[in-house]
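Entry: chain A
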Amino acid sequence: MKEYAYFPGCSLEKMAVSYHLSALETTKKLGIKLKELEDWNCCGATTYFYIDELLAYTLCARNLAIAEKTGLDVVAPCSACYKNMYFTAAHLKKDADLAEHVNFALEEDNLQYNGNVNIKHLIEVFAQDVSAEEIKSKVTRPLEGIRVAPYYGCQIVRPQKEKEDVEQPQFFEGILSAIGATPVNYPLKMRCCGGSLIISSRTAALAMVRNLLQSAVDSQATVIATACPMCQVNLECYQQQVNQEFGTNFSFPVLYFTQLIGLAFGIPPKKLGIGKEFVSIAPSLLRAGQSKD
Partner candidate 1 sequence: MTEETKSFEPTIIGFTCNWCSYRAADMAGTARMKYAPNVRLIRLMCSGRLDPTFVFKAFASGADAVLISGCHPGDCHYISQNYKALRRFHLMKRVLTQLGIEPGRLKLLWASAAEGAIFASEITKFVEEVRALGPLNWPQPGEQVSTPIMEEVTA
Partner candidate 2 sequence: MTDTISFSQEVSNLLYAAEGEPLRTCIQCGTCSGTCPVAGYMDYTPRQIIALINAGNKEQVLESNTFWYCASCYHCTVRCPQKINITELMYALKRYSIWKGQHKEGLIGPTFSEAFVKMIVRGGRSFEPVLAPSYIFSLNLREMLQEVTNATELLLKGRLPVLPARIKRIDSFKRMIGRIIPMGGLE
Partner candidate 3 sequence: MSKPKFAMYWAASCGGCEIAVLNIHEKILDVDANFDVVFWPVAMDAKYKDVEAMEDGSILLTLFNGGIRNDENEHIAHLLRKKSKILVAFGSCACEGCIPGLANFSPVKEIFDTAFSTISTDNPDNIRPQTHYAMPEGEITIPTLYPVLRTLDQVVDVDYYMPGCPPESHQIAAVIDLVIQVLQGKAELPPKGATIGAGNSTVCDECKRKRNEKTIKAFGRIQLIHADPELCLLEQGIPCNGPATRSGCDARCPSAGAQCIGCYGPAEGVVDYGARLIAAFASVIDSDKPEEIDRILDGLVDPAGQFYRFNLAGSLLKAAKPAWKSNGG
């Protein structure tokens, strides 16, 4: 059985609790154990870095140090948490001076980070560590005929890590195909949702949400799949505001990719947190696989 240290991040405690639930359910089905990091702290989203770099690195390093003790790879379901942890680890590895400063602070919490943690995004677990065959083998209710817009967003692939494809990756599509859904050509799949701007620069963020929703409509998708709580909340919960702002009429379901996988695995919707969304999902989705209409 594969085991990971699991860093849920603040959003998954409440705001994105359905992501949390569906992540646990689907991984369990695949024989993967997500072991929550003990006493983790907030990764800081983008905001720490606005204030103080060293503080930001230290707070991330605290989580890394806790994870290092487990000897497991860390999995973060939130793209922002993932990006912060990944690049903090990378920086600490490269900059011994920085690592020394950070470890000096960590001493106060009886921690020490030695640079030996691998950080993965939850979707990478599904895309890399689990084969498409394994996923397929667990599908009991394939999402046939369901057109899904795979929304990558920003911080899973950006900034670039080594030589990965940052413009046209295909792994999300691969997962969706594995559960029987039809990934649509979603031209804006790599564009930003404006999550970090929704408070501070509202109009800009709403316009970004509008563009993404419009593109999903244009590509004739029935649902947008996300892999980040920020993206999900932004794309889903702000649709009314978008409609008010731009005179549009969006009512477009946005689910976590794990929720879609869960449905295909035949896990009861409730266990996947379905029902907590602002925009109800199409009944066809819930029916998928049961009756092929």
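If you want to know what made the cut, all candidates are chains of the complex that A comes from, given by their letters.
As a convention for this text, a residue touches a chain if its C-beta (ideal position, glycine included) is under 8 Å from a C-beta of that chain, and two chains touch if they have at least 3 such contacts; residues count from 1.
Since the model is a prediction, treat every value here as computed from it, not as a measurement.
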**Item:** Selected neighbour of chain A [touch, this complex] from 1, 2 or 3
**Value:** 2
**Asked** Quick one: in the complex, what on chain A touches candidate 2?
**Response** 10-11, 13-17, 39-42, 44-55, 58-59, 62, 91, 95, 98, 101, 104-110, 154-155, 158-160, 166-167, 190-192, 194-197, 199-205, 207-208, 211, 237-238, 240-241, 244, 276-278
